[in-house]
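Heads up, one of the protein chains got dropped from this complex, but the rest are sitting where they should.
Chain IDs A, B and C follow the sequence of writing; residue 1 opens each chain.
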Amino acid sequence: MSEQTPSIAERIDASTQVLRHGRSTERTVFFSDAVFAIAMTLLVLDLRVDLPANPSVEEINQAMVEKVPAFASFLLSFVLVGVNWVNHHRRFKGIKSYDARLQNFNLLFLFFVAFMPVPTSLLFANAGSPWPVVLYAVVVSGISLSLNLIWWHAHRAGLMDKMVSEALYRYSLYATAPVWGIFLLSIPFAFVGSGLALYLWILILPASVIQHRVLRRRFVRRETARFEAEDAAAAQTAE
Amino acid sequence: MSEQTPSIAERIDASTQVLRHGRSTERTVFFSDAVFAIAMTLLVLDLRVDLPANPSVEEINQAMVEKVPAFASFLLSFVLVGVNWVNHHRRFKGIKSYDARLQNFNLLFLFFVAFMPVPTSLLFANAGSPWPVVLYAVVVSGISLSLNLIWWHAHRAGLMDKMVSEALYRYSLYATAPVWGIFLLSIPFAFVGSGLALYLWILILPASVIQHRVLRRRFVRRETARFEAEDAAAAQTAE
Amino acid sequence: MSEQTPSIAERIDASTQVLRHGRSTERTVFFSDAVFAIAMTLLVLDLRVDLPANPSVEEINQAMVEKVPAFASFLLSFVLVGVNWVNHHRRFKGIKSYDARLQNFNLLFLFFVAFMPVPTSLLFANAGSPWPVVLYAVVVSGISLSLNLIWWHAHRAGLMDKMVSEALYRYSLYATAPVWGIFLLSIPFAFVGSGLALYLWILILPASVIQHRVLRRRFVRRETARFEAEDAAAAQTAE
Partner (left out) sequence: MSEQTPSIAERIDASTQVLRHGRSTERTVFFSDAVFAIAMTLLVLDLRVDLPANPSVEEINQAMVEKVPAFASFLLSFVLVGVNWVNHHRRFKGIKSYDARLQNFNLLFLFFVAFMPVPTSLLFANAGSPWPVVLYAVVVSGISLSLNLIWWHAHRAGLMDKMVSEALYRYSLYATAPVWGIFLLSIPFAFVGSGLALYLWILILPASVIQHRVLRRRFVRRETARFEAEDAAAAQTAE
């Protein structure tokens, strides 16, 4: 028996993991895409106009006008879910393998995505109640934070592709902070006035611009240091 | 004509099977994922709040509170379907080819998955009737048992990857027994009191922990024996 | 300029076809699977029980009993669509490339699949009207016949894998004849009595058994002739 042979304990461990870990996230990714696609399309169900049997011109126009707030909340949710699809796509381009925990975190993420039609249908139906706004803010933050949980776990558990540098990992981790930060922050404001919370959400746009600049500067600093160190090492080897 | 040439009967048999058997389960798996994704997302439809035309703050809050039981049953179903997605993913990581029977069993499995929104919407709407609880228990057990049927058939028909050891096959086969066992067991209790059956379901958690320990011990014993036999054989060859 | 160079007309023709034809049906297949998955899951929407606000035990039991006919038609449709998924899977295992016409025929096929929830929800709601039965029969035959159209076109246009023999092509083409045949045949009977048409559908089972035997015999005869000819040719070459 050669010394390279792993011990029986090691081999038992490997056998245990055969079905739990894997090197391809393809199925996880396509399953997630299907959930995304359905959540984005179900959002539309609230927009379908219920007309009386033989509607007059007035009734049709009226019914369409009444759907304008529902359309606004559909549009907001479509953009938010769409941005998260792009983020999920980018993160999973960097994640190359999975373990049991990654899949659980991804299911948590998909829970929030699948749930989006519920707060969306309530959002602009509110007449001053803070709860629709609170629910919406909780679900949107839940999407962003659970995606960060996936990203953080993949980094810690060594599931990441080598091409994702430490600096890029951090950049991605903090890039969505203005989104979940301001949504969480708006929750107490919703109890002061639900309209107030909605106005607060507009701050996400300037906050994202500022955050991007800060993160970009740090990213360039960290990558510069890394590449300079690499070049120095290469120069030393070449001598 | 060389002697290796298969007989005409064998060649006819092979030709018959050309479209029925295959070495890639990819399409079966993605189709299953789409059914999973839709079933999980449709669960949400019951949670959408129907509001009157110009709802007051009271009406909105009231409508949201009334959805709490529906939310509880949505959450339970999302977790159960999610766990089964992970199980389906793991089992099909071990299954490398398919035949006609495997696809029929998988369709049976998908039938139960697709059906989940129906018992879910009834579960907490019940006012003492045992039938919603019975239906829920039957469907959840049906998911687990039909997945076992797939697993058992794949093993028996030689569709399994070689990396799935006998011990691992058995471990997976019996791992979900506490789930379908307790759900089936709760059916007679539902007729005594539908609340009683629900409390019984909580036992799934401790039962799974105990089952895991028992199965793990057996798994380690079987794998140890296998690896020791392998090492002994290798040692003999080396002499 | 070598003589092998294709003429300018040929090269223009090839350039025209660059985006229209292809050697992988993967995307067509996955798109079809998504439509299948949604159609099969939407069938369930009719089964969701609408309960009053605080239902009594009686009301719940009553509401569940009332869904039994809807469940029967759901079950029938799930089986029919499931069988067609398996057929689509088998046929597209034999089809290796696509052209513009194949995709149009596949869209026609998907039209019937996507439409299935409509006749399904009507089927057992009928009180003697022939039209729900007629609609159901038309849609189910439409699925089978359009799948045959795909199969026939793929054969004629050279899109088939070489492993699909002439005998296997014919076997598959005629295998579903009892399904669409009896559904089409039941249409005039529906006007005599809609129940009569439903009983006629039961004939699909024995008709399929008989059809299978007849087709199997022809298949064996054709393949035997082919393999004998091959062996004779091989023997001649060996001499």
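Points worth noting:
Here is the rule we go by: a residue touches a chain if its C-beta (ideal position, glycine included) is under 8 Å from a C-beta of that chain, and two chains touch if they have at least 3 such contacts.
For clarity, every value in this text was computed on a predicted model and none was experimentally measured.
The chain not shown here is touched by just one of A:60, A:100, A:192 or A:214, and that residue is A:60. Residue positions on subunit C in contact with the hidden chain: 1, 5, 8, 11-12, 15-16, 18-20, 22, 27-28, 30-31, 34-35, 37-39, 42, 45-46, 100, 103-104, 107, 110-111, 114-115, 117-118, 121-122, 125-129, 131-132, 135, in rising order. In the full complex, subunit A touches the hidden chain at residues 29-30, 33-34, 36-38, 40-41, 43-45, 47-49, 51, 54-57, 60-61, 64, 78, 82, 85-86, 89-91, 93-94, 163-165, 167-168, 172, 219-220, 223-224, 227-228, 231, 234-235, 238.
Note that only the chains that are shown with their structure count from here on.
A turn of 90° superposes the CA atoms of subunit A on those of subunit B, with the angle given to the nearest 5. For the pair subunit A and subunit B, the distance between mean C-alpha positions equals 27 Å.
Measuring from the averaged C-alpha position of subunit A to that of subunit C gives a distance of 38 Å.
Contact of a single residue of subunit B with at least two other chains is seen at positions 30, 34, 37-38, 45.
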